[in-house]
Structure formats: structure tokens, C-alpha cells
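Could you have a look at this structure, given as C-alpha cells, before my questions?
A single protein chain has been omitted from the complex, and every remaining protein chain is retained in its original position.
Read from first to last, the chains carry the letters A, B and C; within each, the first residue is number 1.
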Amino acid sequence: MASNALGLFHDPESALDAAGRLKDAGFARPEIMSPIPIHGVEDVLGPKKSVIKRFTLFGGIFGGLAGFTLAAGTAVLYLHPTGGRPIIAIPPFLIISYEMTILCGILATVLGFLISARFPAIRERIYVPATAIDKFAVTVPCDSGESYGRAETILRTAGAEEVQRIGEDGP
Amino acid sequence: MARFAAGWRKYRKPGYYDEFDYAWTMSIDLDRCTGCGACVTACQAENNIPIVGEKGIRNGREMQWMRVERYWEGEYPNAKLSFIPMLCQHCDTAPCETVCPVSATYHNQDGLNVQVYNRCIGTRSCAVYCPYEVRYFNYNDHHWPKPLDQQLNPDVSVREKGVMEKCTFCVQRIRQAKDHAKDDGRRRVVDGEMQPACVQTCPAEALVFGDRNDANSKVSRSMNDPRAYHVLEELNTSPSVVYLKKVDADAG
Amino acid sequence: MPADEQSLQFSDVNDDVVRSLVETGRNYYIALGVAIFVTLACFFFPWFYQLRYGIAAAGNNHPAVWGTYLASFIFWIGLSHSGTLLSCVLHITNSEWRKAMYRSAEAMTLFSLLVAATMVMVHVGRPWFIHWAAPYPNQMELWPNFRSPLLFDVMAITTYLTGSLIFIYMGSIPDFAAVRDRTTGWRHHMYVLLSLGWRGTDTEWHRLGWAYTFLAVLIIPLAVSVHSIVSWDFAMSIVPGLHQTIFAPYFVVGAIYSGTAGIVTVMFVLRKYMGFEHYITKLHFDNLGKLLIVLSLIWTYINVLELFTGWYSGTSTEYEQLKYKLFGFYAPLYWEMILFCSAVPLLMLSRRIRTSFFPMLLISIAVNIGMYTERFLIVATTQVRQYLPDRWGTYVPSLVEISIIVGSLAMFTTLFLLFVKIFPSVSIYEIKETMDAPKKGKSEWQATH
Partner (left out) sequence: MLAETIKHPVEHLFPYSVPPEEYSPGMVTWYNSVCGMCPAGCGISVRTREGRAKKIEGNPLHPVNQGRLCALGQAGLQSLYNPDRLTAPMQRQGERGSDEFVQTTWEEGLSAVAQRLEMADRHSDSVVLLSQGVRGHFANLLELFMRELGSSRLLHYDFAHPHSLHAANKKLFGEDQLPYYDIANSRYLLSFGADYLNNWLSPVHHSLGFGHSRQGDDSARGRFVQIEPKMSISGAAADEWIPARPGTEGILALGIANRIVEGGYTGGDAEDWSAALTAYSLTRVAEQTGVPAETIARLAEEFTHAEPGLAIGGGAAGNHTNGVDTLVAVNALNYLVGNIGKPGGVVFNPAPMSSRSAIDRPSSRHANHQAMQDLAENARQGGVMVLIVNNANPVFTLPQSTGFKEALDSIPLIVSLSSFMDETTALADVVLPSHTYLESWGDDMPQPGVGFSVGSVSQPVVSPLYNTRATGDIILGLAAKLGFREAIPWASMEDFLKDGWREIYARRSPASDDFDSFWRDVLRSGVLGENVRRESTAAVDKRVIDGIGVAEPEFSGTNDDYPFILHPYMATSMYDGRGANLPWMQELPDPMTSIVYGSWIEMNPVTATEMGVTDGDLIRVTSEQGSIEVPLVTFPAIMPDVVAMPIGQGHDDFGRYARGRGSNPIQILAPTMDPESGSLATSATRVSLVTTGKRAEPAKTGGVARQLGRNIVQFTDGSSEAAGHSTKVNGIPIVVEPA
């Protein structure tokens, strides 16, 4: 039966240390839960890539085009000559598309964030409330009792204050 | 693609006005104007302009679309007074049109600067943008004590509170004139066939109205008068109201 | 990091913040009650009266068709700046001292934007048709006029509102999570939803960091554009005194100026009445003070420029306009503005004043009074001295207008009071970041075994 080993640490260094050891020991990528973003995670567990920047970029481009199309299109749809300006007046419409660029950029960024961070969480996940306060947790999936044992020892030696065995579907 | 290019060229054309049927224009001869105010009352009668009452005027909320401004020159005994009727100039490059967020005011096919009461949401920006300050806002609903309301002109709507209004060159009369022209099988309204209320009544015949696209209309001729000028010409609003300079032997 | 925070532990932060959320004293309810009452009595009641009676309830006339409503609109938009904007700038230049105050600053942005939006509703003659200014497909096949500066405004403010809302929300997701674990009942459910199931895994932190930075980068130019566009509502007219190229920067600077002053005021209140003495410290007031001085100098400079160009132009229109502003009917207000926005802030040159809370409060309030006056003068003086002398007049706000100004302040307060009970008004995790993380070594837990 599959399960997770969870070690609670008092400080970020030892948590990182533990995570590193687990990784070296051939475990699947461990997960660190912390009350604050920890620096240096990439050095230990390897770099992370995020798709958010693409979302932002394409959102922005789309917004820009959409903005101009909206302005120009509606102007042509129902002709209202005003102030001797052309029906399609570039400078004002550029302002519209500028705003739309940013709006869509923002919305796309949010979308990107939700998707890439797998939010909102539908089903229960492994979580220890203490990590929201001042504890640092390292979790690693263990496919067998034996592997859990190894994980536990690694965690303990790394200085875990407490090690729990948590089922696949949450504690 | 070609259609797109054609459309682009068309809609990029500044002004877009040369496709209009008419270019209604008024010329006001300041050398004739006596400031009698007949135009003011005529306009008030024709266009259902409300009576705002003394309080209204004290609060600076008068509604007369056509007003006569007065300017003094010099001091006694050489004081001179000049009158200048001021009404919506129906500018071809009107500042008021561009600012309206809902297109409640725009240039129509007659080259008129029209105000769509039903569309107006009352931001009042047009009134600020208008350098001639000829736009009037309905600060409250106006009532005509009975039976004064029986005089109201059925061809002109009565404006509700929160709506901007201004001179329309008596658009209702223009419409009727065009309809008559159509009924008579004529393509165009002939010069002098239609006059706004103010022009119609002006006792000194200082006001002339017509289509400036028609080169030999009365108004075209007076526009070519060497005395012709626009008020606040430097603002490049290119108004459709032309003033003829007042003749003053000691001036010039 | 000031000495008095050395003792703080991570857990204390959570305790303090959660306490600020769940523990509500009688004073709070009294304050809230008063705020709500004033909002109803001074804002909504006069407004409904005006809806029935027409804008005649206000002091407007021809030529002064614009009045305090628009002035308030600019004022609130202005106040909204430097909330989110400042927070973004500081985030990107990751300056430590931002972290204790940015949450409430952003909230300020949000709420002043909301109030500004309602001011638009109050301003227009037929608010029940205001939706016509929004671009949506409709049976009339009529679309708004995208050439209009006012529509730029609609677009910009919508964007800014969305942006700030998202920004403040995203920044507080981890805190929602933290609070979620400590609350019960309806609060718990609410925070469960708000926190989206945040666990604080390294991946989540990483994504949040990226997204947050991107948002910050996007919002800075947005904020700048918003107030530029607000200024264009005026500058795009050809009214002497409004038709000026300097207006966009003038407004932006003014906005950030009043916004920053606003932050100082809010900081003071939070510090005093929400028990955040440990988090909001002299340091913040000191830095904000420096910022205020810079802004006040720039603002003064632009004012002088305005006068100079007006005087130098020599045209009757510009000159009369100027004369009226300086010595006309509204002159007392003008000099009051100069006093409050150019002279008084110079006091902050002394560090003692910058680092003492109450004087800072007074100064910040003075600045915002001055800035409101500025907005009022921009609207009032220019309109009543336009091209045709025969149309010159004066404009005096009516009681309805004044009460609505008061009411809008109360509305802002109400919203803010509600905010501090729902949002962690200082950011838990960023405060923790500023503190030294626990060191390696035997913890109390091991000691007990």
C-alpha cells in the first residue's frame, strides 16, 4: 500500500537538507511545506520552470489586438462621425488597446497561476497546519513499508522533530 | 482583403463630411443686428425651451439656446455697445462631439451637430468642452403651468432632467423641408425654402440660413463677404455659423 | 529591524493577526455603526434626493456644469494611487519596509476606487443609463464612443479596479491559509474558499512569486496610465487652464502625493487601534515622510510651471484665468492649497517630525485637504473663466454636495472597517520573511523528549 512520509522540522535549513538527502536516496521528488518561501530550493531539488510568463505574454498580445478591434470594429459598425475625426482614429484607439493589453495580461497571469499551481484544490491533499505557522515539513511518497522506514530514518537523522506516516488520501 | 483596404481608406478619412447631403450654415450680420431679442423668444417658442423662473436664472440655469451677448467698448461719452447673437456653432470639428462617451452628440447627414436627448446620460462634458458655451443642461424637470403647455411644439421633444440640450438649427423644420422636397419630387431643398425660427423672425434680417454646399445660395454669398469671420477662429473648430464684421468708421 | 521586534516569534505574528480578525471590541462596532449611519445619512439620502430632483440639487450652473462630484472623483482616484502602485514598485525593488504596510495600502486603493466609481454615478445626470458607457452588445446596436477621453476612463478604471483586486487577493492567499487553520465557523468556511487550498509547498510559493511579480510589473504602467487618463478628461478640452500638456504628470504626481499621505493616515490608525505597534514602526513613517517631501517638491514645481506658462503666454484667456485663480473669488482656497501642499510638508525635513506619529498624521491629513482643494480648483476656476466673458460666472457647492463629500469619506471608512475584519491587514508571511528564520539546533520540542 502506498503512503507518504512527512517530517516536521524546526528550521528551513534542516528541512532542505532532509529533502536533499531523500532525493539522493532515490525517492520521488520530495515536497517542502513552509510558512515562508524558502530560498535555495532550486539548488537542492533542481530548477523549476513556470508557464506563467507565457500566459502573461499571450494574454497581453491578445488584449492589445482585442482592444483595437473592439474600438475600430464598433466604430465602423455604427457610424458616428464626431469632431471631424476619422471614423477609425488611431491615437484614442491605441489608448483603448493599451488598457485592454494590461487587463487581459492580468487575467491571463491569474489563469496561469491557478493552472500551474493546481488551484483551486478540489480534493484533500497532504497538509500540516503547523507549517502555516512556524514548522517546515518535508513529504515524500513511499510505495512500501520498507521505503517508508528508510524515509523515516533519513528524516530523523536530518533532525525532524516528528515523522508521520500519512495515507495517500490525506492524514 | 481589398474590401478591407478600401474600408480602411474610407474610415481613415478625416472629417468624413464630404459625403453629407447638406452643410447647413447660418450667417449673422453684426452690422444689422439690433439686439432686439426677437430671435431669443422665437427660439424659445419653437423649441419648447422651458421657463426656468427667476430662481433658475439667479442660479445661472437659463436655457435659451439662442442668446444675445453684449460687449461694451470705451467709456462715456464714447461708449459703444455691440451685440452678438450666440448659438450652437455646429462646428465641423466640434470639441463637444468627441468627448461624449455614448455618442449622444455627433455629426449627422445634414452636417448638423445633433444632440440625441434619449442617448444622453448627462456627463455634461460636452458643455465644458464647448468654447462657445451654448450647451444647456436640464438641471431639473421643467413644468408648464396649464394651459401654457398647450403651446408646446409637438414636433420637438420636451427634455427631461439630466439631459443636455442645445440649438438644433431647428432640425424639425429641416426634416419637414426635406420631406416636402421629396414629395414634390425634388432632390434637394431649395435655398430659402426653410428657415430656423430665429432667422425667420429676425426683424433686421441680420440672420441668413442656407446650404453652403450650394455655391449660389444666399448664405454662401454672405460667407464670401469680405466681412465674414468665425468667432474664436483660432480654436480651429470650423463653425457653421459665420459672423459678418460690424462696420465702424473709426475701427480697422 | 528595530529592536522591539527581536522578541517576536513566528507564532506571535499569526496570533496577533488572527486576534485582529476575530477579537472585536465594542469600539469597533460603535465605529462601524457610526460610519454606516453617516454613509446612509450623508451620502445615500442626499443622492436619492438628487436623483428625484435632478442635478439642480447641486450648486452647478452654466457655465460651471462640473462640480465637486467630479472633484471628489479625481480625489478618490488619486487616493487610490500609491496604494497598489507603491506596493508594486516596492515589491519589484524588494524593499523590506514595504511588507508591513502594503496590504492595507492596497486595500485603500481598492476602496477609494469603489468610492470614485460611485462618485461618477452621483455626477452624471441620468445614472440609470450609466451602463450605456460600457461596451456591450445591445439591441440598439449602439456602442460607446471610443474616441472620448471619458471612455478611456471607463476602460482604465475598470482595469485598475480588476488589477488591484486581483493583486491584493493573490498577495493574501497564503495568509488566508494561515488564518483558515485558526478560525472556526463561518469564518473558517470563508477562508477555506478564499485560500483555494493553499498548502505552502515550494511549488506554490514559486508560482505565487512569479505571478505576483508579473502582476506588479503590469500594474505599475497601468496605474500611471489611469491618472494620466483622468487628467485627459480635462486636458483634452480646449478650456484655458485645462488644456495643458503638463496635466498628465501633474495629476499622476498629485495622485501619488495624496495617496501616500493617505497611507500615512491609515498606517497611523492601524497602528493605534489595531494593535500593530510591532509591525508598523517609526521606520515606515520615516520612509513615507521622505517620499512625501520629494512628491511635494515635484508637485510644487509643476504648479509653478503652470503659473509661469500661463503668465508667459500673454493671451487674454490664459492670463485672466490665472489672475482669477490667484486673486479671484477662489483665491483663499488656492493659497490654502499652497500652504497645505507646498509649505506644511517641508516640516518633514526634520527627522524628529518624520519619526513622531501624531505630527505625521496631522501633516498627512493637511496634505489631503490641500489636494482635495486642488482638484476642486481645477474644476471650478477654469470653467467659470472661459473664452466668452459674457458667460463668466461663479460656482458655489450646495449643501447636498458637501454632505455627499462627507458621506463618501464615511463610505470609505465603512469599507475599510469591514476590510480589517476579513483580510489580514498586515501580511503574515511577508512579516515573517522580514524576521530571522529559526536557526538550526535543538528545538524546545526535542528538549522535552
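Definition applied: a residue touches a chain if its C-beta (ideal position, glycine included) is under 8 Å from a C-beta of that chain, and two chains touch if they have at least 3 such contacts.
Just so we're clear, the structure is a prediction, and the values are computed from it rather than from any experiment.
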| item | value |
| --- | --- |
| Of C:29, C:48 or C:312, the one touching the omitted chain in the full complex | C:48 |
| Residue in contact with the excluded chain [from B:52, B:171 or B:189] | B:52 |
| Touching residues (missing chain, whole complex) on chain C | 48, 51-52, 126-128, 316-317, 320, 387-393 |
| Chain B residues that touch the omitted chain in the full complex | 14-15, 17-18, 23, 29-38, 40-42, 44-46, 51-54, 57-58, 62, 64, 67-77, 79-84, 92-93, 145-148, 150-154, 160, 197, 200-206, 212-213, 215, 220, 223-232, 236, 238, 242-252 |
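As a working rule, only the chains that are shown with their structure count from here on.
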| item | value |
| --- | --- |
| If a chain touches chain A and chain B alike, it appears here | C |
| Most central chain, Cα average position | C |
| Dominant interface by contact count, named by its two chains | A-C |
| Computed distance of Cα centres, chain C from chain B, in Å | 43 |
| Rounded Å distance, chain A centre to chain C centre (Cα mean) | 30 |
| Chain B, residues touching no fewer than two other chains | 95, 98, 100, 103, 106 |
| Where chain C touches two or more other chains, by residue | 142-145, 147-149, 151 |
| Touching residues (chain side chain B, partner chain C) in the complex | 59-62, 69-71, 86, 95, 98-103, 106, 119-125, 127-129, 131-133, 136-141, 161-164, 232, 235 |
| Contact set on chain C toward chain A in their complex | 9-11, 14, 135, 141-149, 151-152, 155-156, 158-159, 162-163, 166, 170, 174, 177-178, 180-181, 196-211, 214-215, 218-219, 221-222, 225, 229, 428-429, 432-433, 437-441, 443, 445-446 |
| Interfacial residue positions of chain C with respect to chain B in the complex | 53-56, 59-66, 123-127, 129-130, 132-133, 142-145, 147-151, 154, 233, 236-239, 383, 386-391, 393 |
